[in-house]
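Note that one protein chain of the assembly has been removed; the remaining protein chains are unaltered in position.
Labels run A, B, C and D following the written order; every chain starts at residue 1.
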Amino acid sequence: MDPFILSFAVVNGLLQGGIYGGIALGLSLIFGVLRVVNFAHGSFLMLSLYLSFWCWNLLGIDPYLSAIVTVPAMFALGYFVQSVIISPLIRRERALVVEPLSALLLTCGVFLVLDNVALMAFGPDVRSVQLSYYLPSLMLGPIPVNIPRLIAALAAILVAVGVSFWLRHSHAGRAIRATAQNRDAAAMSGIDVPKVYAVTFGLGCAILGLFGALISPFIPATPTIGLAFGIKSFIVVVLGGMGSIPGSIIGGLVIGVFEAVASQFVTATSAAIFSLGLFILVLLVRPAGIMGKA
Amino acid sequence: MYKPALKIAGLTSGYGDIRVLRGVDLELKPGTIVALIGANGAGKTTLLRTISGLVKADSGFSELYGESIHGLAPHRVVQAGFVQSPEGKQLFADMTILENLMVGAHSKRAYERRNETLEEVYELFPILAERRYQRASTLSGGQQQMVAVGRALMALPKVLALDEPSLGLAPIMVDRLFESIAKIRERNLSILIIEQNVFQVLEMADYGYVLENGQISLSGTGAELLGNSHLRATYLGL
Amino acid sequence: MSGSLLEVNGISKRFGGLQAVKKLSFNVNEGEILGLLGPNGAGKTTAFNMIAGFHKPDEGTIKLGGHNIAGSKPWEVCRAGIGRTFQLSKPFGDLTVVENLMVGGFSRSSDRKRIRAAAEEIAAFLGLERKGDTEAHNLTAFDRRKLELGRALSTQPRLLLMDEVVAGATPNEASEMVELVKKVRARGVSVLIVEHVMKVIMALSDRVIVLDYGSLIADGKPKDVVTSPEVLKAYFGERYVQART
Amino acid sequence: MTVSTIPLDRTAPVGFSKGPALALIVLLLAAGLPLVTQDSFFIHSAIMVLFFAYMATAWNFLCGYVGQLSLGHAMFSGMGGYVSVLLFTTFGLSPWLGMIVGGLAAAALSVVIGYPTFRLKGPYFTLTTIAFAEIVRIWVENTDTFLGFHIKGAEGLVVPMVGESFAAFQFGGKIPYYYIILGMLALAILATLIMERSKLGYCLKAIRGDRDAAEALGISPTRYTLTAFAISAFMTALGGSFYAQFFRYINPERNMGTELSIDMALMSIIGGQGTAFGPLIGALILTPLAEVTRGYLGGTFLGLHLVIYGIVLMLAVLYFPKGVLEPLKNLAVGLFRRRNPA
Partner (left out) sequence: QAAPTVTIGCVLPLSGGSASVGSQTKVGAEIAVDQINREGGIKSMGGAKLNVVFGDSQSKADIGVTETERLVTRENVAALCGAFNSAVTFPATEVAERYKTPWVVVGAVKDEITERNFKYVFRINNKANYDAREQVDAIDLLSKETGKKPKTLGVIYEGTDWGRSHAANIKKFASERGYSVVLDEAAPPNQVDFSNQLLKVRSTKPEALIVAFYTPDHLILSRQLMEQRLDVPFGIHSVGGGTEDPAFYKAVPPRAVGYYFVQEDFQIDITEVTKDPMILEADKRSKEVLGYPMSAYTAQGLSGVYVIKDALERAGSADRTKLRDALAATDIKSGPALATGYQQIKFDEQGQNTHAHGAISQNIEGKRRTVWPAENRAPGVKPSWPVPTWSERPNS
């Protein structure tokens, strides 16, 4: 294989993988703390894409600037969904057995509602932001690098580093980690557990708000776009290790680069089969993902 | 006016349809150690969890120095000054000792004084200072118990509750732990302690209660209880 | 005539940098109750888990009736004739007491009627006959412990491993458990018991071994072992010594 | 001692002792349905309900009793459908036989997949099942011929009409299909009831309850879960064959896609997983709900029916955590009690 094409593919894979990882961050964070597998993850991304689109379409806000709107709005939505819909389940489970399955089903219901409310509200048509300016490709030697994608990929790494650092070293972050490890003990140490849950859920969604704004220049919004990203995020997060922030980025990069390189040798559909195969293989060797603890 | 450190009256609670507590009355004088005794499954842990707000009370009330803590969310109860070291230690397994202790100082009041309190906890349990960067999950059972007690102290409790602190400890560790508890009392704290190690705890306690069938069936000073024939038969196996 | 039922020979286990069990050897004789003591973190549960097949020893052999079972899977160990209880009791909450006991029976046979009869017999043996149809999650903590023991019995073991069966129990309950274990032995089952409650160990054990830092530091009659200075220092501490004198 | 913690309601669960009797009554009632109405749409809808009940029952046979969520079962459905149709179109083999061959093939596949997969837990297991199913689906979608069989990729397979013939599994009206799927469902429920009382059932429930404890009681989790997996895959494949013969058309997207797997899981979970009748109840509720909301709202408001479906799902999870079978049962027991005071 031509080394130029190959390095081009690796660069593409890194960019795409970074974006996958960034989008998956929230899913991993929420699972890590709440033990809730958020099936509606992609739907939240879909909503933030729409939000960014409407900011641009109605108010003329640049998609990158629209993050000022999407991040707090998605935080609020996440906070709301957790405190109103999911927390009754957790409250119920405090006395009974923990049943992760119910959480999955519940968020599956959230997914159905969000996707179809979007369909009702925005219609089935594709919508997309059109940047008024032109971002030329950055030339990495002979390889053109798409700037919006680069921005999103770098943001993913920055956010991951930031969130990890914050979780590790801040007082609030420590409280979140403590809650993740032992909900009751955290409550007995004076931590407001429902609030930590709501904030964490909000934070996970706020990260999606950011990425909704960052990818809206190149990813169109449709009511069904969420599922594609949602499933990809699951694969990325499980591969990286559920609950691990660096794992999410690493999982994304592994999948991104693997797909990009593989699809230069075989067709994209075979590459999809191979990347699923890789996923299974990694799990068989490391049953809790690359960075996960068994 | 005299105000008990902790006063509980008519407390009823349970899980689902099952009523575990059926009107518990209990009082703790400031600066005393009170022991709570009862069979396996009598509801001692449930009592602590109910006071802490982790289990919802159906009726009754609980007060801390005259202030009601009844029906508060768990973190508010901690802020008010009732802090427990839970049964089975329940540490944050993947965090270091230091982090575990710092989580204990979560509430605002405690956070402001965290450094001084930390020094005091280290003084009480020097081994914790030595191992402060070690992960909690890799500690021995006795050390884990010290972390759990230390974490509770970090919250600056007015009343400290200890749920079976000696469970699963070798006799040598039990002794060391009880020495530490006696030292904590000297800091003018009130302590509510649940123990199966009835003999040892009643020797140390100022007062004791026996929980049976979801109610207090017997109470008295440590010496009185040790002399009680029912208690001796049931809980000391004599 | 009491030959060795279980022969543990030089087993070791490392967790990362930590040597949890170091070249441990001991025997359990036919019909014997052997107590296993040791301070917290001495490696008792680890040794226990290696015998029960939950950990694979790094080295050494474990022979049951002459066959090496080191490295066997838990279910193979069970079928070889070793039953065990867990430190935190683990009943199948959705199943009734009798159903819990039947599960163990299926490891020996597939005849439902016979298994049910055996399970009911064990329930009666435990004194749980009136609670046969109670779902296990509705049992009291102590009944759950007994069920845990009964379930291990239902697999018809030759050797029973018991991990801290009375931790947290009241003295009355502890004595009940002691009687129960004695009755178990009377059924022809040998027992290896880990326990911190001395009264239980003293009342039950024919012989006691003591672990410290993963190695054997004492082996002998209960009375002799608890007075050995090494054990006193490592395990009991000052107070116990004073109390005895 | 707190003996009072034993709940008062000690009536044996209906699914256990009165199960066969109840099954018989339901079965007889269902069998009589075509005598009451010949309405084609009604029968068609009933077939769909029974079909989904059957699929959910097949899913439940493994997942409900082992307590692991597989979202890859559609793969077996597709396999059953494809094998039976291909054998029919290529060799003229009767779908009745083809369906058995398909079932055996699916069972074999399940063992190959299950052996490594059952070590995984929770979401790891679930996603792996999805990954396997997706691999199979994508492969089929992109394969035209395999070993001389014309799989026809994403296009799907059409079952040629050969006229009414029992051997060819082709009937003029819908009523024969109704009885076939009813029979299949009855057998599946019967199989579940038998399994519940057999060694396999006890072992599965023990594994679900606590894996370590089950192992210590001489149960090899791999062996029993694989057995159940193979039976479940076999049953699912039969369902896939039925679908193919009934619609005379299958394609990978619908018959192997994740959505079908999710449907199977949802119905048994909402109904009550790990019970013999839960999946049936789930299908009885969800399939008509989907149909009615779609019929009344689908053409008018885009997506509103799915919003309603989603809300019902959330309410069910929040208010009936163990499925609706349990509260229904309690209700029935309560009514029964009131009428016959003990």
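Here are some notes:
Everything below uses one rule, namely that a residue touches a chain if its C-beta (ideal position, glycine included) is under 8 Å from a C-beta of that chain, and two chains touch if they have at least 3 such contacts.
Since we're looking at a predicted model, the values are computed, not measured.
The missing chain, though absent from the view, touches A, D when the full complex is examined. Considering A:Gly123, A:Gly141 or A:Gly162, the position touching the chain not shown turns out to be A:Gly123 (whole complex).
Touching residues on chain A toward the chain that is not drawn are 2, 5, 8-9, 12, 15-16, 19, 116, 119, 123-128, 130, 137, 144, 146, 149, 218-220, 222-225, 227-229, 232, 259-260, 263-264, 267-269, 271-272. For chain D, the list of residues touching the undisplayed chain reads 39-41, 44-45, 48, 138, 141-142, 153-156, 158, 243, 247-249, 251, 253-254, 259, 291, 294-295, 298-300, 302-303, 305-306.
In this text, only the chains that are shown with their structure count from here on.
Across C-D and B-C, it is C-D that has more C-beta pairs touching. Comparing the centres of all chains, each the average of its CA atoms, the largest separation from chain A belongs to C. Separating the centre of chain A from that of chain C, both taken as means of CA atoms, is a distance of 48 Å.
Inter-chain spacing, taken between the CA centroids of chain A and chain D, is 32 Å. Each of residues 96 in chain A touches at least two other chains. Within chain C, residues 93, 140, 142 each touch two or more of the remaining chains. Residues of chain D touching chain A in their complex: 69, 116, 119-124, 127-128, 130-132, 134-135, 138-139, 141-142, 262, 266, 269, 301-304, 306-307, 309-314, 317-318, 321.
In the complex of the two chains, the chain A residues touching chain B come out as 94-96, 171, 174-175, 177-178, 181-182, 184-194, 293. Only residues 31, 37, 85, 88-89, 92, 96, 99-102, 104-106, 108-113, 115-117, 119-120, 123-124, 223, 231, 234-235, 238, 242, 267, 269-270, 272-273, 276-277, 279-280, 283-284, 287-289 of chain A touch chain D when the two sit together in their complex.
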